[in-house]
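With one protein chain held back, the other chains of the complex are shown just where they sit.
So that you can tell them apart, the chains are marked A and B in the order they are listed, and the count of residues begins at 1 in each.
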Amino acid sequence: MEGFQRIVHGIAKGMGMMSALVLFAMMAVTCLDVVGRYFGHPVPGTYDMVGIGGGAVLALGLAMSHVAGMRISMNSLYKRPEFLRRMVNVLVSVLSVGTLALISWRCFKLGNDLLKREVVSDTIQIPLYPFLYLAGLGMSVYCIVVLVEFLMTFRKGITDQEGR
Amino acid sequence: MSVLVITVLTLAMLFLLFTTGMSIGIAMAFAGFIGFSLLVGVDAALGLIAVDIYTVFSSYGLTVIILFTLMGQIAVRAGIARDVYDCTYKWAGHLPGGLALGTIVAGALFKAVCGSGTATTAMFAGISLPEMDRYGYDKRLSTGVVATLGTVGGLIPPSQTLILYGLITGTSLGQLFLAGIIPGIVLAFSFVVTLYVWCSINPTLGPRGDRSTWKARFLSLPSVGWIVAIFVGVFGGLMAGLFTPTEAGSIGSAAVLILSLVKGSINWKGTVRALTESAYMACMMLFLLAGATILGHFFAVTRAPNMVSDFLGTLNLNPYVVIGMICAIYLIGGEFIDDLAFFMLATPIFLPVVQNLGFDLIWFGIVITATLMIGVVIPPLAMLVFLVAGIAKVPMGTVYKGIYPFLAAMAICVLLFMFFPQISLWLPNLLMK
Partner (left out) sequence: SSYGADPAVVTLKYSTFANPGLKSYGKMEQYCKEIEKRTGGRVKLQLYPGSTLAPAKFTYNAVLDGVADVGHLVFSYSRGSFPLIEILDLPLGSKAGSLSTHLMNAWYKKFQPKELKELKILFITGKGPNIIHTKRPVNKLADLKGMKIRTTGLGEKIVSGLGAVPVGMAMPETYDAIQKGVAEGVLAPEEALLNWRFAEVVKYTTPLYGANSSACIAHVMSKKKWDSLPEDVRKIWDKFNEEWIDVVAKMYDEEDIEGEAFAKKKGVKMLALSKEDQAKCAAAAQPILQDYIKRMKAKGLPGEESVKFCLDYIKARQK
């Protein structure tokens, strides 16, 4: 399981790096557009690219964001007794993995739909479906990261108990 | 099951999930999905989730949050934040909570540039919290200040809330912007006073330093000269109409990055770190917003504001009591979903009520926007608190403790705005009538 987690985190990290790259590109394109506009030659479709780029940054960065500990949650009130804590942990993990899996599936499905209907961006007409697939992929990896994390704490909990 | 039962059960489930420590974004997405499934249908709810998530992720308007976060992170990695806070400390460190005072002033100015309260909080949470830590400021104080920063700007133009309000109500944007200026300043000033009083009563919150000599103060200036130049440049560029607030995030980031590279204060590794950190922070924030959007769409189909408005219409009350109740409804509504989303839902519904009572719509816009600013920081569902807690990695409770004094100040301000319409209306009447 540890080996599998390393692989998943490796993938998340790689996607995180790409996310940074896209963010850099977004910044660069906007600057070029602003400077170019000053001389009467803006970059066509910057509006499209920045919106779509933002979506790509987020899709690519989601999983690593979780791994890097960027989480927004309240502290669990269910710390004792131990069995309640474990039950709540199982429930939360199942719901989280389920929700992320659903979102991921629907992103792929929406991507399929946009592919079928050949939807492109407003101005420079970039096909939109790859970005929905990317969102689906990002959500999937995020989902797997959460799942693996859960399985590992679950197993650790069992070994802890056996050791007791 | 009736709509009311479904609504209550779904929201109860949501709050229960919050107490389990589940990711708040995922919990909102899940609750929204379940509620929408029950009210409308599973197929519809399934259709909703991907569309909502992707719409938030690829929103041009929201990229401002990502880009200003980036600007903040570059400033941190290049040691600029450190220089700026060292300098501020030399000038204001001897005052109670001096660094926090500086942060509030800078935050209010910054909000005027970027237009987004969320982006302001995100940027300052990245920059200011570690620096105030370094000077021994209490976490409650520093996180509370940063969380309220996002609200200071709610009234200072260009305010997204005021623009939306203007379009919904058909009021003049120019008048609304003018009307927001004095209340915005009053509010920022009330925060400064609150901070000063709070830190004077409890000096351990923001420890006072020794008064620096004038020589030391002036000697600290050159180290921040060029970052000040960038800020002046970004401000100037906005005023001169070279770029939009959304674009300013990119321009500011690029300017800070280039100058840091030239100065040698950031290397390749630091640049990559700044980029990845800000991408990850943005993911955390926007996933939260996406979850809130799904929940908001569930809340829309409950048609709760309509029910309340119909009920209000049947009562025969003092006009000010009605306005007070409407404000309370915004606060309660904002508890369950994102406050701006609630604003969009509820404003058209309550507007006729306000109009029938004969109130000035510009004045109501300022009052309700100020009310909304309270909504984003009062528990339990408080976006800005969530963000700061997430970025600073401290418990929500800590941030809430830091917010209460400011909340009191905000509440007093809202009452002032409500009972002294001239605070809002004097400037637009003077200049636009």
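Just so we're on the same page, a residue touches a chain if its C-beta (ideal position, glycine included) is under 8 Å from a C-beta of that chain, and two chains touch if they have at least 3 such contacts.
Source: prediction; values computed, not measured.
Colleague: Thinking of the whole complex, not just what is shown, which of B:88, B:160 or B:309 touches the missing chain?
Modeller: From the options B:88, B:160 or B:309, the contact with the absent chain belongs to B:160.
Colleague: Specify the residue from the set B:88, B:169 or B:398 that touches the hidden chain.
Modeller: Once the missing chain is taken into account, the touching residue is B:169.
Colleague: By the contact criterion defined above, which parts of subunit B meet the unshown chain? Give residue numbers in ascending order.
Modeller: 2-4, 39-41, 43-44, 46-48, 51-52, 55, 60-61, 157-158, 160, 163-164, 166-170, 172-174, 238-247, 296-297, 300-301, 303, 307, 341, 344-345, 348, 351
Colleague: I need the residue numbers on subunit A that touch the omitted chain, in ascending order.
Modeller: 37, 40-42, 44-48, 110, 113-114, 117-123, 125, 127
Rule of thumb we're sticking to: only the chains that are shown with their structure count from here on.
Colleague: Once you find the CA centre of subunit A and the CA centre of subunit B, what distance in Å lies between them?
Modeller: Computed from C-alpha means, the inter-chain centre distance equals 24 Å.
Colleague: Would you pull the subunit B residues touching subunit A in the complex into a rising list?
Modeller: Residues in contact with subunit A: 17-26, 29-30, 33, 46-47, 49-51, 53-54, 57-60, 62-63, 66-67, 70, 242-243, 246-247, 250-251, 253-254, 272, 275-284, 286-288, 386-387, 389-391, 393, 395-397.
Colleague: Could you please specify the touching residues of subunit A with respect to subunit B in the complex?
Modeller: 16-17, 19-21, 23-24, 26-28, 30-31, 33-34, 38, 47, 50-55, 57-62, 64-65, 68-78, 88, 91-92, 95-96, 98-100, 102-103, 106-107, 109-110, 131-132, 135, 139
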